[in-house]
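The complex appears here minus one protein chain, its other protein chains still in place.
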Amino acid sequence: MGIEEILSRYDRNSITIATACSHSSLQIFNGIRKEGFKSIGIAIGTQPAFYDAFPLGRPDEFLIVDSYKKINEYAAFFYKKNAIVVPHGSFVEYMGADNFLKLQIPTFGNKAVLEWESNREKERQWLEGAGLIMPEIIDDSKEIHRPVIVKYYGAKGGKGFFVAKDYEEFRKRIDKTKPYIIQEFLIGTRYYIHYFYSPLKKDGYRVRDGSLEVLSIDRRDEANIDEAHRLGSISELEEMGIRPSFVVTGNIPIVMRESLLPKVFEMGKRVVEKSYELFGGIVGPFCLETVVTDQLEIKVFEISARIVAGTNLYISGSPYADLIQPGLSTGQRIAQEIKMAIAEDKLEEIVT
Amino acid sequence: MGIEEILSRYDRNSITIATACSHSSLQIFNGIRKEGFKSIGIAIGTQPAFYDAFPLGRPDEFLIVDSYKKINEYAAFFYKKNAIVVPHGSFVEYMGADNFLKLQIPTFGNKAVLEWESNREKERQWLEGAGLIMPEIIDDSKEIHRPVIVKYYGAKGGKGFFVAKDYEEFRKRIDKTKPYIIQEFLIGTRYYIHYFYSPLKKDGYRVRDGSLEVLSIDRRDEANIDEAHRLGSISELEEMGIRPSFVVTGNIPIVMRESLLPKVFEMGKRVVEKSYELFGGIVGPFCLETVVTDQLEIKVFEISARIVAGTNLYISGSPYADLIQPGLSTGQRIAQEIKMAIAEDKLEEIVT
Partner (left out) sequence: MGIEEILSRYDRNSITIATACSHSSLQIFNGIRKEGFKSIGIAIGTQPAFYDAFPLGRPDEFLIVDSYKKINEYAAFFYKKNAIVVPHGSFVEYMGADNFLKLQIPTFGNKAVLEWESNREKERQWLEGAGLIMPEIIDDSKEIHRPVIVKYYGAKGGKGFFVAKDYEEFRKRIDKTKPYIIQEFLIGTRYYIHYFYSPLKKDGYRVRDGSLEVLSIDRRDEANIDEAHRLGSISELEEMGIRPSFVVTGNIPIVMRESLLPKVFEMGKRVVEKSYELFGGIVGPFCLETVVTDQLEIKVFEISARIVAGTNLYISGSPYADLIQPGLSTGQRIAQEIKMAIAEDKLEEIVT
């Protein structure tokens, strides 16, 4: 049974919204509540106690599963609840890409985006195809004439990277038994821009038939790289046997120079347009992970094609979202989009 | 006359709340006001003018004293006002620990906690006893095989520390005429977690007979260590004759990776439980000062057993507090606890 058929049997007057109990779930449950929907928290093994501390971020109901990988086995439960799943980064990671693509439960956004963000070549085809500037790839390690970041394939969670200043350093560090990629190290300041694309909204900053928003911006805080300087420079640390790592531990709020906003919107617009050209479109929240150089160029090193944890800073609005609706969060915005789709009988357009 | 007897004479329909004019007083006065109490600002010498700029953070009344050390001399004034003192870090520091312990005015929280946070051995007994991971102590300086922080006894206000990478550097720097302690330098990113324990609240995240909350998280901003990298690495600075220092000058907002929250609550819970075992319990706000490693371990280097200045960022709510009650600050939460205790005739349980 395809998702459209499942959806066609849903009672659109009693839609519930579900997500996995991690990542940005407090914000999502809070946003769902603000828009008047009921929510379901999916958790492993036992009901997480910490939600008790946050009555406004607590789901209305929990579904306890053995493993995120087996969520399809609970499909009947979701159907009975007329449930739509909101996927976030941890949800997709816990399920595994393959399982996620086979998910038999209506899911907010376009599942097809996953392979375009998780495959480095496809991601580059998408973003460079949209005219964005990405870090250069260095094919021949002898051509390392400026700082590079070397990533082993399948590197995850902020490890499996290293930084090299030149060929000499690369040679010393590289483990040639593993496949890797050499990228230009982008020099500047990092901004993680939280976009939202609605194919339904008919006013605002128009892109195709819909509307593009910027809801907030954050900077990821990464252990140990972001506080390493309190002890010494990267190379001094390496001498002490401490390797820099890039594991996200939290997020810091930030705003970007206003004169960059036209470029920011233009970039988002082209990413959306290209997504329709390549794979049927991106719907809902996405994040461009950028470095702004001292030439005020915006370079993009990655895209996240769903809600990012940096939005957790902005559970009650942000300097950008407040100019759309005071107090608006990305979690709430997702719930609004589902509400709008229900009202216009267009759930099929935002759910796959 | 003991505090209980003093309290028994208080008119519980006209309780006022007092604190010293520094640290987090704007937030505390603001929170008191929001909950409908009258407030008293204790200041030295003259009435501080800057409160005039903040009508919503101004105390209703000032008490001008010669010295915080002599506050007991003003006890009659506080009794007449049915006043409860909210102690913050500066208040305790200005009074001195001995005077604070002898304070004859009803004080929010358990005064006994002071010796357990200010004495390094007792602090370690408490926190390690609660199962928290603290920086290792290195007894023999010859065993310094990784970065350490060396603290002279009685070091205060971010000075009297130094960092050493190995024994060689330690030997060069150490002043052996002063007693010191050698600790592992924690490598990761810093999160200062603002907890609140209520022995009265009967719902939420239950700990013993009460309830534990996380109201917000900040990162301290320290001169000169946090911006030293704009000039050079720590060792380059030392060559220029500039020693790293750790003097708190302000605070930056931050949120933590959501998947760490179960651990965060578990840690807070055990700290509370152990406090009851050791000294009758911790009541109200406390802060665990942590480093998150790239293994996503949370290590704790210190506890502050009362309101910390990092909560000043969140005078109108935080990404965590807003999930309890939109706009809630720690200052306001303290006032709510006093209100609840009055309503339930349990002031004795939260005041010493």
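Here the chain labels run A and B in written order, and each chain numbers its own residues starting at 1.
We adopt the following convention: contacts are C-beta pairs under 8 Å (C-beta built on N, C-alpha and C of every residue); 3 or more make two chains touch, one makes a residue touch a chain.
Just so it is clear, the structure is predicted and the values come from calculations on it, not from any experiment.
S.K.: Just name the one of B:Glu168, B:Asp209 or B:Glu227 that touches the chain not displayed here.
M.R.: Answering carefully, the residue with contact to the hidden chain is B:Glu227.
S.K.: Of the residues A:Lys69, A:Lys151 or A:Arg190, I need the one that contacts the missing chain.
M.R.: Reading the full complex, the residue touching the unseen chain is A:Arg190.
S.K.: Based on the whole complex, identify which of A:Ile71, A:Ile182, A:Leu212 or A:Leu347 touches the chain you can't see.
M.R.: Residue touching the chain left out of view: A:Leu212.
S.K.: For the chain left out of this view, which of B:Leu260, B:Ala309, B:Leu328 or B:Ile350 touches it?
M.R.: Answer from the full complex: B:Ala309 touches the omitted chain.
S.K.: Just to verify: which one of B:Leu56, B:Ile137 or B:Ala343 makes contact with the chain not shown?
M.R.: With B:Leu56, B:Ile137 or B:Ala343 as choices, the missing chain is touched by B:Leu56.
S.K.: Name, in rising order, the residues on subunit A that touch the hidden chain in the full complex.
M.R.: 146-147, 163, 165-166, 185, 187-191, 203-206, 211-214, 217, 219, 225-226, 228-229, 233-236, 244, 252-262, 264-265, 292-296, 317, 319-320, 322-326
S.K.: Take the complete complex as the reference. Which residues in subunit B touch the chain that isn't displayed?
M.R.: Counting over the whole complex, subunit B touches the hidden chain at residues 22-27, 30, 48-50, 52-57, 90, 158-159, 221-224, 226-233, 236, 240-242, 245, 247-253, 309, 312-316.
Rule of thumb we're sticking to: only the chains that are shown with their structure count from here on.
S.K.: Please report how many Å separate the Cα centroid of subunit A from that of subunit B, as a whole number.
M.R.: Their C-alpha centroids are separated by 35 Å.
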